[in-house]
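This structure is in structure tokens; I'll ask about it shortly.
Only a single protein chain was left out; the remaining protein chains are all shown in position.
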Amino acid sequence: MSEALSVSSSSQHANDQRRQSVKPHKKRWRHDNWMGYLFISPWLIAFFAFTFIPIIASLVLAFTNYDVLSPTWRWVGLENFERMFTRDPRYIKSLQATFFYAFTAIPLRLIFALAVAMLLNTNRRMVAGYRAAYYAPSIVGGSVAVAVMWREIFGRNGLINAVFGTDVAWLGNPNTAIWTLILLAVWQFGSPMLIFLAGLKQIPREFYEAASIDGANGWQQFWRITLPLLTPIIFFNLVMQLISGFMVFTQAFVITGGAPLDTTLFYALYIYQRAFVSLQMGYASAMAWVLLIIIAVLTVLVFRSSSYWVFYSSQED
Amino acid sequence: METVSTASGRAAVRAPRSVLQHKTFRTVIYHGVVAGLGYVMLYPILWLFASSFKGRAEIWTNVSSLIPQQFTLENYINGWRGFGGITFTTFYLNSFFYAGVGTLLAVAASAVVAYGFARINFTGRRFWFACMLSTLMLPVQVQIIPQYIVFSQLGWINTFYPLLLPRFGGQAFFIFMIMQFIRGIPRDLDEAAEMDGCGKGGVFFRIILPQITPALITAAIFSFYWTWEDFLSPLIYLNAPRLYTVSLALRAFADPSGTTDWGAIFAMSSLSLVPVFVIFILFQRFLVEGISTTGLKG
Partner (left out) sequence: MRHKFWLLLAVLTTIALVFAACAPAAPAAAPEAASQPAAGGDGKIELRIAWWGSQNRHDRTIAVIEQFEQLHPNIDIVYEFAGWGDYWTLMSTQAAGGNLADIMQQDYARLEEWVSRGLLAPLDDFVADGTLNFANVSESSLAGGRLGGKLYGVNLGTNSMTIVIDADKLAEAGLETPNPDWTFDEFERVATELHEKLGIYGFTGNLTNEQLWKNIYLSLGQWVYNEDGTGLGYEDDQPFIDYLKMVKRLQDAGVTQSREQEIAAGGSVETDLIVTGQSAMTYVWSNQIVALTSAAGEGRNFILLPMPRPAGGASANYLKPSMFFSITSQARHPKEAAMFIDFFTNNVDANKVLMAERGVPVSSEVRAALEPLLDAPQKMMFDYIASIESSVSPIPPPDAPGHADLINNVYWPLVIDPFMFGQQSAEDAVRILREEANIVLAAAAR
């Protein structure tokens, strides 16, 4: 494939340079260091000025019994962490709900987003209108109105029961409540869709033209051109959906509040409840750091796997 | 869609007479499926808009209908009135300011930082990149209070500083996203340009920037929307009602223990979708034109 070609040519190029001379390379390397830090300096400055302190503070608080309202706190060592796994039945439920959500909503959302992006990556008439219609749900957000809207649609006399002729309390039934939230997530698939669309637009049309001359059909083009060239974007979407999937908060916060039977008690919602309702900020911070570790481990796994399936046109190291 | 055209092209070789029929049939199917699904996608939003035109007496007694029995604009008038003389005009101006400047800062800074991470091989790159991604993994709920204490020590409560200044560093989501787009661009062009004496800055502006337009547009659409709907930072830092944003004002309508004007909530919620939608419509045009016309030749 042409993309494979470009990879080998660029690494060839780098090798040539390396062989040619060592000294200029070293100089260039130092120059790169300088330029690299220059380019990322806005982020570095903002990070140390605004993000670093709160992060460290929350790490420290994870080992205390800080309750927000009292100005003082006591060091409790690992007690918060121990309590999470041994004495908090709700914590285990929140883990279950979050993992279930993440492993269903994320793949569904990504597949749906990619399918629709492919469907809308065309120059037919009305496509702009369709694209707007499909994106619209994603801007509805998490306002109070959404909670009421979703309740009505899944309510007794709502759309879903009317269409399927059922009488199910979708949001109150422990078996179905989480699915309504998953459906909401899939319904709001606009952001990964848009990123896929932008990615599809970036694939040079020449590749497809060349492939059709070679007699590749649509299906073959999808597998040989679209998918491989889209892998950096799929990878990005996967990582980001993984992170945001585990941090899911708003929908459960405004619609279910964790009910019924804690089946929609997402991890971040539970953190919020512990932090601001029960005022156990120390405990909430400990939970937050465990979540960070869970997400980080999964993200590292995805990154490790990426060398097997993600293809960069600009691969070099 | 290329897949479709080649498929019908092959059909043409086999049965020339059915070409037209075949193509029309496919078009009909396409529009049928896409429009039908689109209706399902839009139904909840239609419901929201319909409810916003229903009168007080009807809003909870005629809930499931998409057509108001009596069409009224009362909800919009009551809602826009806002609170104690501070109307939604103020809230919209605040939101436009926050979302507009916030987006500009976030996207511009993210592009610069993304180039640094994606194309320059400096020591510590992996470490800082990991740090950046990690900031996305810590729930904001436990960072609110330490952050508030920092900003209140700086005397920045009731200003936009706590909301906008952090954006000078870009936002991790966009940095990573733009990085992925940059890495999809073959390096040959950069290297050629560098051979011609272009510095890193030159490469960024001349070679990279034109090619990542779709990514930048996408980032701008998201950033605008996410900033528009953000209520947590405005809640914590913009305490004076004159500084409230639309999303924050919307949340000040409902009180579970008292009287809530749901009509006004539906009306203002519907209205608050409009700017975000308009931004999307305006920008998505560039998204379509984007790279497909410029191709690789840049």
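We just call them A and B in the order they show up, numbering each chain from 1.
In this section, a contact is a pair of C-beta atoms (placed from the backbone, for glycine too) under 8 Å apart; a residue touches a chain by one contact, two chains touch by 3 or more.
On a predicted model such as this, the values are computed, not experimentally measured, just so you know.
K.L.:
Any idea which of A:Pro107, A:Gly129 or A:Pro174 touches the chain not displayed?
P.N.:
Spelled out, the listed residue whose C-beta touches the missing chain is A:Pro174.
K.L.:
What subunit A residues would touch the chain not displayed?
P.N.:
Those residues of subunit A that touch the unshown chain are 67-71, 89-90, 93, 144, 147-148, 151, 154-156, 169-174, 177, 256, 258-262, 265, 273-274, 276-280.
K.L.:
Could I get the residues of subunit B that touch the absent chain, sorted low to high?
P.N.:
Residues touching the hidden chain, for subunit B, are 56-61, 78, 82-85, 90, 93-94, 96-97, 101, 104-105, 108-109, 112, 144-145, 148-149, 152, 155-161, 164-165, 168, 197-202, 204-206, 231, 235-236, 239-243, 248, 251-262, 264.
Simple rule for what comes next: only the chains that are shown with their structure count from here on.
K.L.:
Contact residues on subunit B for subunit A in the complex?
P.N.:
It comes out as residues 1-4, 6-7, 9-10, 27, 30-31, 34-35, 37-38, 41-45, 47-48, 63-64, 109, 112-113, 115-117, 119-123, 125, 128, 131-139, 141-143, 145-147, 150, 165-170, 173, 175-177, 180-188, 191, 200, 204, 211, 214-215, 217-218, 221-222, 225, 229, 247, 250-251, 253-254, 262, 265-266, 269-270, 272-273, 276-277, 280-281, 284-285, 287-288, 290-292, 295-296.
K.L.:
Taking the complex as given, what residues does subunit A use to touch subunit B?
P.N.:
6, 9-10, 13, 29, 32-40, 42-47, 49-51, 53-55, 57-58, 61, 68, 118-122, 124, 126, 128, 130-146, 148-150, 152-153, 155, 157-159, 162, 187, 191, 194-195, 197-199, 201-202, 204-206, 208, 212, 217-219, 221-222, 229, 232-233, 235-236, 239-240, 243, 246-247, 249, 267-268, 271-272, 275-276, 281, 284-285, 288-289, 291-292, 295-296, 299, 312-314, 316-317
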